[in-house]
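A single protein chain has been removed from this complex, and every other one stays in its place.
The block that comes next holds chain A.
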Amino acid sequence: MTLELKGVSKVVAGQTHIHPTDLVLEKGTMNVLLGPTLAGKTSLMRLMAGLDAPAEGRIFWDGQDVTGMRVQDRKVAMVYQQFINYPSMSVFDNIASPLRLMGVDRAEIDRRVHETADLMKLGPMLGRKPLELSGGQQQRCALARALVKNAGLVLLDEPLANLDYKLREELRIEIPRIFEASGAIFVYATTEPEEALLLGGNTAALWEGRVTQFGPTPEVYRRPVDATTARVFSDPPMNFMQVSKTGTKLMFGKGQSTTATGRLAELPDGRYTAGFRPNHLEIAQHTGDAMRFTARLDVTELTGSETFVHLTHHGERWVGLVHGVHDLALGADLTVWLDPRHVYIFAEDGALIAPAAYALAA
């Protein structure tokens, strides 16, 4: 079982929502669509489901062209961000409805519904109406309905976004475990890089209707192919600054320099963009060769055990995530440190030239 998108695009009223995209999703894999709001996650998912027809390109399921096929005839299941159930039916009937339409016999329906409900911890709720359940239970009911029909392709469109923190953590662990057994192709849309890393599998990074990179999640995280992917797959987004290379020297921002080693040494002289993740910015010197920058502190946010520092460095806005709670003076200059091993080098058009040394080692 494979789902293959060949040059699929989507145009609505003259506006391109999805640029021509090629993707191959393999059986039994978890595929995360990662991108900010309006990146085209839902549009791409609707194309995969067959709810929308692509403007161009073909969609293949197991090598068979399913581009124009009715959604009823596709073996797909979908769960939305909103809790979508049939309000007039009981939870049992909700879960049973896809099976009834497939013509499964009564005893079998009964068995499978109870099995799925128990898996989703909905056993005692089967007699209730969906609107009498809590938000988390409503979403579990929707997940149960998607699970019970054994669809080959399961699409989850930000299924946890409307849940509170606690429930989200709980379901986030349950979902991959539950769906792993079914052997279907999973597509999971999310805006949170952290969620993509927790789910594992493959990740497709989306930006303004383009899939910028598709590959194993840790690979995409460590070695983003361009600055856009790096920005998408980092929360808060990756920080950037100008770099110029002359001879063996790399000049960062204004004044800081380091010796170009490895692949960097072979680069022609010129201007590049350096990128680093917020958690690699330090407010104390930890390594001997760390570079020192001075930036104005605009805002600090405390998250309990960590501090977000929002900085302005020669007109560029940086965000740093530092451990511990720090009492820092707003509006004043702050000295920050950055280890060269944590720096990605991008060409000026955004393509990755050299991943950070730490990412290669891992």
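Just so we're on the same page, contacts are C-beta pairs under 8 Å (C-beta built on N, C-alpha and C of every residue); 3 or more make two chains touch, one makes a residue touch a chain; residues count from 1.
Here is the rule we use: contacts and distances are computed from a predicted model.
**Student:** Name the absent chain by its UniProt protein name; which of "Sarcosine oxidase subunit gamma family protein", "Multicomponent Na+:H+ antiporter subunit B", "ABC transporter permease subunit" or "Methylenetetrahydrofolate reductase" is it?
**Tutor:** "ABC transporter permease subunit"
**Student:** Out of A:53, A:101 or A:302, point to the residue that touches the absent chain in the complete complex.
**Tutor:** Hidden-chain contact among the options goes to A:101.
**Student:** Among A:11, A:55 or A:84, single out the residue that touches the unshown chain.
**Tutor:** Residue touching the absent chain, from the options given: A:84.
**Student:** Taking the entire complex into account, which one of A:145, A:172, A:310 or A:342 touches the absent chain?
**Tutor:** A:145
**Student:** Which residues does chain A use to touch the chain missing from this display?
**Tutor:** Chain A touches the missing chain through residues 49, 51, 70-72, 74, 76-78, 80, 82, 84, 86-89, 97-98, 101-102, 142, 145, 149.
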